[in-house]
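Taking it in order: structure first as structure tokens, then the write-up.
One protein chain is absent from this view; the other protein chains keep their places.
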Amino acid sequence: MLYSDKVMDHFLNPRNLGTIDDADGVGEVGNAKCGDIMKIYLKIDNDIITDVKFNTFGCGSAIASSSMATEMIKGKPVDEALKLTNKAVTEALDGLPPHKIHCSVLAEEAVQAAIADYRTRNGLPTDDIPSCNGCCGGCHSHDHGHGHDEE
Amino acid sequence: MLYSDKVMDHFLNPRNLGTIDDADGVGEVGNAKCGDIMKIYLKIDNDIITDVKFNTFGCGSAIASSSMATEMIKGKPVDEALKLTNKAVTEALDGLPPHKIHCSVLAEEAVQAAIADYRTRNGLPTDDIPSCNGCCGGCHSHDHGHGHDEE
Amino acid sequence: MGYIYADNAATTKMSRHAAEVMLGVIENNYANPSSLHTPGQLAAVQLAESRQAIAEILNCEPREIIFTGGGSEADNQALLSAAAIGQRKGKKHIISTKFEHHAVLHTLQKLEKQGFEVTYLDVHENGIVRPEDVKAAIRPDTVLVSVMYANNEIGTIQPIRAIGAICREQGVLFHTDAVQAVGHLPIDVQADNIDMLSLSAHKFHGPKGVGALYARKGVALTSLIEGGAQERGKRAGTEDLPAIAGMAAALQDAVRDMDANTARVSALRDRLIEGLSAIPHSTLTGDREHRLPGCASFCFEGIEGESLLLLLDQKGIGASSGSACTSGSLDPSHVLLAIGLPHEVAHGSLRLTLSPENTPEEMEHIIQAVTDVVAYLRLISPVWNDLQKGIKNYVIQ
Partner (left out) sequence: MGYIYADNAATTKMSRHAAEVMLGVIENNYANPSSLHTPGQLAAVQLAESRQAIAEILNCEPREIIFTGGGSEADNQALLSAAAIGQRKGKKHIISTKFEHHAVLHTLQKLEKQGFEVTYLDVHENGIVRPEDVKAAIRPDTVLVSVMYANNEIGTIQPIRAIGAICREQGVLFHTDAVQAVGHLPIDVQADNIDMLSLSAHKFHGPKGVGALYARKGVALTSLIEGGAQERGKRAGTEDLPAIAGMAAALQDAVRDMDANTARVSALRDRLIEGLSAIPHSTLTGDREHRLPGCASFCFEGIEGESLLLLLDQKGIGASSGSACTSGSLDPSHVLLAIGLPHEVAHGSLRLTLSPENTPEEMEHIIQAVTDVVAYLRLISPVWNDLQKGIKNYVIQ
């Protein structure tokens, strides 16, 4: 099957779905042209992520990756959340199809973007956060042929 | 099916099969290299073909064409037998597959060769008999592709 | 309600009749049609009869049909054959459209690398090629026009007869990829002025892995597969007689029942179109009138197609988004872009393609499910959020 049971579970029953009106940090990455947008909302108290929500426009693995990423950072100190890698997200999902790895990259970047927003709002340094160009690398590096089948 | 009922009948129950020891004319055309040899034996009485026999090395349509050709000239005056065409043989057999037409040509040529032999033995002119080069044209004009299938 | 299969443009279920014919050949007529013995000759007879049956339906001669391993192979062979003819005549310009199937587009790209020039015609917002555009594009060095009979993603039917007439008049070869049309629309290669036509059995309830290429007498085919002289030397390989006979049976049935099937299936489709059009900011893709009887294709703003498909699947509905595509959300369909939809909207596409097996109850179920799923996905979509807040503007009103 295309997706692991874990991915399907997070896709069908996404954790932390929604928005936070009075969020302390909001990050949005991807763009509609590429077909994936993730938006992550953080509540941060004492450098601890006390609440997190997401909205995602995208494929099954994009939604599942967002859901998993929010689970993985919830209750964690910001510094630890910053260390979340796409690899960790992918592993936690029991893997993603090769051409879907970029979705986990997007989740990593969305978390970073939300934290960067939080830091900026609070006058904190952001130089340890890799800057995201607003669209996952996957979108443009997609080459014809890797599993891109059609009838 | 490959062959008409008429061809199969003449192949399975060839008429005039055999040899004539004291033949008045014998004609052999084709060669083993090409895969078809026809030999026709004539008894001629008063310029009438009173008996005819054949031996053939060759495919189903070669045997059927020989059989049909001997039937068509038996009891006929030599001059009339000379007019036997491959077209007439093919038609009498209700047709041959395109790549087998050369077999009927061979039958026509075998009859002509036998009559030429008879005329030569009897000092009669043979200039109205087309000379046969000993191998049917079909053998060398065979080009790859006309129904030459294989598994 | 059982699982609703609404992806018949991707592939169809074989009809019971076609499967029985196939099984009959497998059991009783399994010899090689090239063999001289009786079993082989009986196979050759069945091969000839299948060819005859298909030729009658297309209105051509049996010798103008060669059997292939499917629609893609037929498309490839048609284009490469025309290119070889063009090469010999020094004509290296080909006209096609922007929304052909990849079997055509990728072959054209290969030909471009070999020095051919290809004009890809617009298909306009309604997804229909204009014959006058074809006419205007023809040049003295044009060897071929290739326009599909009906599009596989949006179901639009092209004015093949008119395009064929222009090509005939201008002395240009005309190929049509009729993979989605054969068995669903009446086709007559003479009346339609078609020089080459590709078809594929699994799109009309026949077997997979088999198709045919019609090539008008006098159009020299180049063989892709060399070897034995099967198919008059134009396609080597032991003939897949069970599939070929199954294809002929399926096509005969499809043509016999075409009027009844069209009436039934287009009524289902019309109900779908009606029901789904009620979803706000949705649009039918492709012309409303000139479309395959079984094809309803939509775009919904603010959502992405793969998640839509997966959630519909959870609700027991098998559909597709653009073309069946496991690459997910990366490449939006070239067809939807060709009809002028922006990328972000093209991502939110849904294709429902019906067969006579579908029922009116299923349509109601689909309408309800799509409505619910679209609403849910919009709820969780940051794009929809922005649209609603007026941060972005709707493309689909």
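By letter and in written order, the chains are A, B and C; residue numbering begins at 1 in each of them.
By our rule, contacts are C-beta pairs under 8 Å (C-beta built on N, C-alpha and C of every residue); 3 or more make two chains touch, one makes a residue touch a chain.
Computed from a prediction, not measured in an experiment: that's the story for all the values here.
Put simply, the hidden chain is in touch with A, B, C once you look at the whole complex.
When the omitted chain is restored, the residue from C:I54, C:L310, C:I366 or C:I380 that touches it is C:L310. Among the residues C:V118, C:L185 or C:L224, only C:L224 touches the chain that is left out of the figure. Here one chain is not drawn; of C:E153, C:D195, C:D240 or C:E344, the residue touching it is C:D240. Residue A:L2 is the one among A:L2, A:L17, A:I48 or A:A88 that touches the chain missing from this view.
The chain not shown here touches subunit B at positions 2, 11-12, 14, 17-19, 28, 31-39, 55-63, 97, 99-100, 102, 138-139, 142, 146-151. The chain not shown here touches subunit C at positions 3, 5, 7, 10-14, 19, 22-23, 26-27, 30-32, 34-40, 68-73, 75-76, 101-104, 106-107, 109-110, 200, 202, 207-210, 224-228, 236-243, 306, 309-310, 312-313, 317-321, 324-326. Interface residues of subunit A facing the missing partner chain: 1-2, 144-151.
In the analysis below, only the chains that are shown with their structure count from here on.
Rounded to whole angstrom units, the spacing between the C-alpha centres of subunit A and subunit B is 87.
Separating the CA-averaged centres of subunit B and subunit C is a span of 54 Å.
Between the Cα centres of subunit A and subunit C there is a gap of 38 Å. Under the contact definition stated at the top, not a single residue of subunit B touches 2 or more other chains.
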